[in-house]
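Heads up, one of the protein chains got dropped from this complex, but the rest are sitting where they should.
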Amino acid sequence: VTQKKIRLTQLAELVDGKISGDESLEILRLESIEAAQEGDITFLVKEKNAEMLEKTQASAVIVPLALKEERGKTIIRVKNPYLASAIIHNYLLEKPFESKGIHDSVIIGANNELCENITIEPYTVLGDNVKIGERVFIGAGVYVGDDVIIGNDTVIKANVTVENNTTIGNRVIVHPGTVIGSDGYGYAADERGCHIKRPQVGIVKIDDDVEIGANCCVDRATFGLTWIKSGTKIDNLVQIAHNVEVGENCLLVSQSAASGSTVFGRNVVMGGQAATKGHVSLGDGVMVAGRGGVTRDLEAGGVFGGFPAIPINQWTKAATAFGKVPEMRVELRRLRNEIKELQKKLSRDD
Amino acid sequence: VTQKKIRLTQLAELVDGKISGDESLEILRLESIEAAQEGDITFLVKEKNAEMLEKTQASAVIVPLALKEERGKTIIRVKNPYLASAIIHNYLLEKPFESKGIHDSVIIGANNELCENITIEPYTVLGDNVKIGERVFIGAGVYVGDDVIIGNDTVIKANVTVENNTTIGNRVIVHPGTVIGSDGYGYAADERGCHIKRPQVGIVKIDDDVEIGANCCVDRATFGLTWIKSGTKIDNLVQIAHNVEVGENCLLVSQSAASGSTVFGRNVVMGGQAATKGHVSLGDGVMVAGRGGVTRDLEAGGVFGGFPAIPINQWTKAATAFGKVPEMRVELRRLRNEIKELQKKLSRDD
Partner (left out) sequence: VTQKKIRLTQLAELVDGKISGDESLEILRLESIEAAQEGDITFLVKEKNAEMLEKTQASAVIVPLALKEERGKTIIRVKNPYLASAIIHNYLLEKPFESKGIHDSVIIGANNELCENITIEPYTVLGDNVKIGERVFIGAGVYVGDDVIIGNDTVIKANVTVENNTTIGNRVIVHPGTVIGSDGYGYAADERGCHIKRPQVGIVKIDDDVEIGANCCVDRATFGLTWIKSGTKIDNLVQIAHNVEVGENCLLVSQSAASGSTVFGRNVVMGGQAATKGHVSLGDGVMVAGRGGVTRDLEAGGVFGGFPAIPINQWTKAATAFGKVPEMRVELRRLRNEIKELQKKLSRDD
């Protein structure tokens, strides 16, 4: 998978690391500590696993600053080995974008502006008035509706659907099967209980450096926009309803859901299967644990769990105690009886 | 997005509304109260937000009957502004179906009956014996299996899969990525714990005016049919298992699930991520709150929440009290000790 041999000194520089050992090494690949071979670099996140240094076949290991041991290995000491290894891995894999052009089978509507150095794979269909930036990759079987704008260096994988009027920024990645810009879920019930569809005339806007997993849904706004701001990363099977606003650098883990008109601040984390009620607002840095269900506005910086979501410490204690509720009922009945006995005794004594 | 200028009097008539103000107005667009411009109509759902009348740029506002104020605006008073605005919005956006015909690249099997005035976009594949009604739109990259029937005015968006023998009614909308008619999940375990697939030989039937969101799954029946009745609206990422029967005008919110052989009456509401155990039955008008988990039959008209689902009032109280369980345990222990003290004292006194 890797492309090029890189000098270890160059890698160390990249992550502000200090080499101890053979500074002349050249590195081809980054691998996991178990699978790494000679010539590879790997990483060790926790000091307490220092014995892995001896077991790994890697030629060099990225380790935490505090790790004293070396066990005969060439090491790069960095503040944050998890981060440094990601940076180095990306660097090792980096290669210039190779445009394969637009496959003959691609259907292109009217008035499109497509940069030259892009790749569009077979059987993809573009509507009218589509603008596509530089070094964009669009996979096979993708549908892009009318009036869609796609920025530079963006990757849209196979079988994605992007509906009309969607705007996608630079360096965005959208994984297969995801649907962007489908109608929001909005109806008005009439007297007979029939649901009259509310037209969904808003759009979706996805900012730079967003990544969206496979088989997600991002609905267009009823009016205005559904907006995913820069740097937010979304896992698979996530639901983003109409008029949701997701702030910068949020993490939405698999199967989580943002109901209509939810507003997330920056760096909000939604655990797996977590969800919000519509029209609530989560402050910057809020973390909702997996399966958390948010039913009210949450103040910035808080960590919450449970449904309805409460502060995580409180939830953890309550969830642990939950299994004891039946015993507690029994104990309550026992206490009730013993109090009755005491009351009887006392009234006799009186 | 809008097509035509319509006289305000005509719009008022449409929703049985009473104009107060400039009856000569002509309207082009319906917009949200914040975004509306001169020439637009908008709507105000709640009387308490009457001050928005002054802030909006809209030329006309649909308001509740009871709202006295006008603040210099032309208003239409209606019983239900939310409903009236949906009706007016649809009316303003209405345009005659424009058939673009069947794209040259569409693959069509044998013995098909396709009406002339339809649109089928590129790279869609139809099996044998497919019947398609008038004014149907089928998006790009759709797969329609053999023996499928699709009614009039139905819209199947891009990248949808409709498997063999499915029947879809009139005015149905299916959003991108949804799969209809995939095999139900049914196996029989043998002595060694291997799962023998049960053939799934039933079908899916979708009645008129149903809307199905993006990336949903509607499984075919094992025998007989999985049936979604008219007027039901389904959000994104919803699971409808084999042999489920969903009554008229139900609402199934995002990520909810109906397990095998569940029967929903009319106007049932399943909140986001709500789910049912297999083989249960929910009476007409049952509402299950978000995340509710239905484990038994539910009587008509009830509102339920929690897992297992209980009456919503009971659930709300219990969910609120849940965080107090640890304190309750502490208090129980305290009471136990105090009772012991009392018992000791009393036995001493005896």
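As written, the chain order gives the labels A and B, with residue 1 at the start of each chain.
Note that in this section a residue touches a chain if its C-beta (ideal position, glycine included) is under 8 Å from a C-beta of that chain, and two chains touch if they have at least 3 such contacts.
All of these numbers come straight from a predicted model, not from anything done at the bench.
Q: Check each of A:Ala140, A:Leu225, A:Ala258 or A:Val294 against the chain that is not shown and name the one that touches it.
A: A:Ala140
Q: Touch as defined at the start, partner being the missing chain; which of B:Gly177, B:Gly231 or B:Gly271 qualifies?
A: B:Gly177
Q: Which of A:Pro176, A:Pro199 or A:Gly224 sits in contact with the chain that's absent?
A: Only one listed residue reaches the unshown chain, and that is A:Pro176.
Q: Of the residues B:Glu163, B:Asp207 or B:Glu248, I need the one that contacts the missing chain.
A: Touching the chain that is not displayed is residue B:Glu163.
Q: So which bits of chain A touch the chain we can't see?
A: Per the touch rule, chain A residues meeting the hidden chain are 1, 30-32, 34-35, 80, 82-83, 85-87, 89-90, 93, 103, 105, 121-123, 139-141, 157-159, 173, 175-177, 209, 211, 213-215, 231, 233, 235-237, 249, 251, 253-255, 266-267, 272-273, 290-291, 319-320, 322-326, 328-329, 332, 335-336, 339, 342-343, 346, 349.
Q: In the complete complex, the non-displayed chain touches which residues of chain B?
A: Looking at chain B, the ones touching the missing chain are residues 105, 107, 123, 125, 141, 143, 159, 161, 163, 177-179, 182-183, 185, 187-190, 193-199, 201, 215-217, 219, 222-224, 237, 239, 241, 255, 257, 259, 273, 275, 277, 293, 306-308, 310, 314-315, 317-318, 320-322, 324-325, 328, 331-332, 335, 338-339, 342, 345-346, 349.
Keep in mind that, in the parts below, only the chains that are shown with their structure count from here on.
Q: From the C-alpha centre of chain A to that of chain B, how far is it in Å?
A: 26
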